[in-house]
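Every protein chain but one is kept in place in this view of the complex.
Labels run A, B and C following the written order; every chain starts at residue 1.
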Amino acid sequence: MITTELAIIGGGPAGLSAAISAASLGAKVILIDRSENLGGQLIKQTHMFFGSQKQYASIRGVDIAGILMKDLEKYQDSIEIMLDATVISVYEDGVIAVEQNEKYIKIKPQSIIVATGASEKFLTFPNNDLPGIYGAGAVQTLMNVHGVAPGKNVVMVGAGNIGLIVSYQLMQAGINVKAILDASPKIGGYLVHASKIRRMGIPILTSHTVKYAHGNNKLEKVTLCRLDEKWQQVPGSEFDIETDVLCISVGLSPLTELLWQQGCEMKYVPELGGHVPVRNDNLETSIKGIYVAGDVAGVEEASSAMVEGRLAGLCAAKALGYNSPDLEDKKNDCLEQLNSLRSGHVGEKIRSGLSKVTV
Amino acid sequence: MRIEEHPILSFNKGKKVNFVFDGKTYEGCEGEPIAAALHAAGIMVLGHSHNKQRPRGFYCAIGNCSSCLMVVNGQPNVRVCTEKLQEGMVVETQVGKGDLK
Amino acid sequence: MLEKTGVATEQDLQKAIPSKERLAKGPVAIIECFQRIPCNPCYTSCKKGAIKEFEDINDTPEINVEICNGCAVCVSNCPGLSIVVVDETYSEQEALVKIPYEFLPLPEEGSFVTGLDREGKAVCRAKVVKVLNTKAMDRTPIVSLAVPKDLSMTVRFMKLNDIYSDNTFVCRCEELTMGELRELIRKGFNTIDEIKRISRAGMGPCQGRTCRQLIMQELAAATGAKMSEMPISTFRPPVKPIKLGTIAGGADHE
Partner (left out) sequence: MNNTASVVIIGGGISGCSIAYNLAKKGVKDIVVIEKKYLTSGSTGRCGAGIRMQWGTEMNCRLAKFSTEFYENANDILEYDGDIEFKQGGYLIVAATEKEDVQFRKNVALQNSLGIPTVYLTPKEAKEIIPHMDETKIISATFCQKDGHLNPFHATQAYADAAARLGVKFMKYTEVTGIKVENNKIVGVQTDKGFISAPVVVNAAGGYSKQIGDMVGADIPVYAERHQILVTEPVNPIQNPMFMSFSLNIYCQQTPHGSFIMGRGDANEPRDLRVTSSWHFLEEMAKDCCELLPLLKDIRVVRQWAGLYCMSPDRQPIYGKVDNVEGFYLATGFSGHGFMFGPVTGVVIAETILGEKSSLPIDKLGMERFAKGELLFEPSVV
């Protein structure tokens, strides 16, 4: 059995940042990620990030991943990276079981930061399992990581930030987006993203939903319809769009299995995407020594995931006995950054959600 | 279909390799997921559901959803969205729940 | 209106639909024949004498619902196919509607079809409980459909493909459809754990990642329970399927 001080599960923006900040204080870290490279969702993002300089504003997500990886190299003596490695369970005695390239490995850490991110929600309508109906994340992976087009035409379901951004990315990759629809009467994502899309002539159909998908062996056509103010389908408003890809982007749910298995106290908070762990200001859950950061703690933007990662890394290292003269300043800086990212109108939902689970 | 030109990204793909899908030979890039290589060749139907035999493609692309189980080199229930392509691989559409051999 | 659209109006139907008290007693024929035409097989076929003797061949049928036991002999004898039998005592939530169905293929018993109203509009998912096709019925088989009780006076026909939800998937791995899920909820499986065990939804290789949230949403909608107060199913290891040989190999190495 491998032992270490801190195991970080997930090498996306939160996990990477956590590894860097914990190692910067001297902690011995194992960073585990199930894919073949670190960076999580960052490596699929071709757009420039919002936020401020501290969260790499106006740098493209894919490049931020590169910057974080460079930072990580500084601490290569204290961070062991395990790629293509999936944590299959965290057992009651704190042992983490990992599968890496068909090898079964056990790790016993003193503390754990869970930064597993989120998974995509699924939508129900007849024939929703036809080939050609994909999650937005899948489409991003296919085109931006592997350079393969999902199809020729795409109808996007969901006008939140992910739906808007992926639509834009599809157009960048030379794939035609026929329409974006959303059940809500309002566009959920940033309006600047929406305007960018509209300028290219792509309609955004609010108060619309998918009624039916058609196709023999794979998707050929979708029937859409309008929703009234009570979100009920308006009879007679149906119309068809021919398309070979329907991309579903109706939100994310935190990937919390490992936290449930550990018995962390969980609460259902719709503003944060579903069940999320109760945590304190140090991002420690109800189980001592288990920390969370990023989307697993509540679905937000990558900018705040990075700051949360940094904060969790600092707090976990401190609890392991590491310190530095400016530790408190660094922690406060993280808290201030989070406050500022969550201030304002668009952060309202997040603030309300967090107030329910932060103790 | 492969994306040849991209305004932001450049794709550093592995070397070209051949693989066999249901008896026909295709070309893909070494190390990319089998599902990506199949998509590049225009193949979207990867498997069929157990009970109702409905065609299934991939849905999540990261090994979560179990929609893309295929037989790879004789082994059933391989998630081709994450399984990496190698020279000479034999990929087959899985019939039913797969046979242990 | 009936003359213009071919669809009976509520006023027309008032004459045909028996009292709640009668419906609560068991199966009964509903004769939706409102126009005077020269025709009387309903009367001649009824062995119970529940249909009043026609004085004039053009009379519209009058049924004594206290005598009618819902045997459905008239259903396959009516040349106008205007008779159905409704049994509201079928189960707590469902009524049985027996309709004449002269099409091929016949639905399979146990399968689900789409229940249509008098305008041919899809109104619900219906389970085919029985398909009766005897020689005496002379190629007018009777299909018994289990429909939600409040639609017992709405469903009057069916189409084979279950457009409602037979192909709306909630659980991809175990292929649980929305219709099956709603059926289970109707039967009283009111928590995600109960649904998981009776249907396997959530036990597949994806470990419930695609279906858990959807099932909970549907439960919330159907039972009025709050998502935040709903019990959630257990999250069991392993999070990702792993080969027995891989586990065995790992243990060996230590």
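Following the convention adopted for this analysis, contacts are C-beta pairs under 8 Å (C-beta built on N, C-alpha and C of every residue); 3 or more make two chains touch, one makes a residue touch a chain.
Quantities reported herein were computed from a predicted structural model and do not represent experimental measurements.
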Where the missing chain makes contact, among the chains that are shown: A, B, C
Touching the absent chain when the full complex is considered, from A:A7, A:A22, A:L38 or A:A97: A:A97
Among C:P61, C:P107, C:G179 or C:G204, residue touching the chain not depicted: C:G204
Residues belonging to subunit A that touch the chain removed from view: 89, 91-93, 95, 97, 104, 106
Hidden partner chain, residues of subunit B it touches: 50, 75-77, 96-101
Subunit C residues that touch the omitted chain in the full complex: 191, 193-194, 197-198, 200, 203-205, 207, 234, 236-238, 241-245, 247-248, 250-252
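One rule holds in what follows: only the chains that are shown with their structure count from here on.
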Far-end chain from subunit B, centres as C-alpha averages: C
Centre-most chain, if every chain is reduced to its averaged C-alpha atoms: A
Selected pair, greater C-beta contact count between A-C and B-C: A-C
For subunit A paired with subunit B, centre-to-centre distance based on mean C-alpha positions, whole Å: 25
Centre-to-centre distance between subunit C and subunit A (centres being mean Cα positions), rounded to whole Å: 42
Contacts with two or more other chains, residues of subunit C listed in rising order: 167, 172, 209-210, 240
Shared interface positions of subunit B, touching two or more other chains: 49, 54, 56, 59, 63-64, 67
Subunit C residues touching subunit A - in the complex, by the definition given at the top: 163-170, 172, 178, 207, 209-211, 213-214, 227-228, 230, 232, 234-240, 242-243, 246-251, 254
Residues of subunit A defined as touching subunit B within the complex: 34-36, 46, 60, 62, 86, 119-120, 122, 129-135, 137-139, 141-144, 146-152, 172-174, 217-218, 244
Subunit B-facing residues of subunit C, complex: 167, 172-173, 175, 204-206, 209-210, 240-241
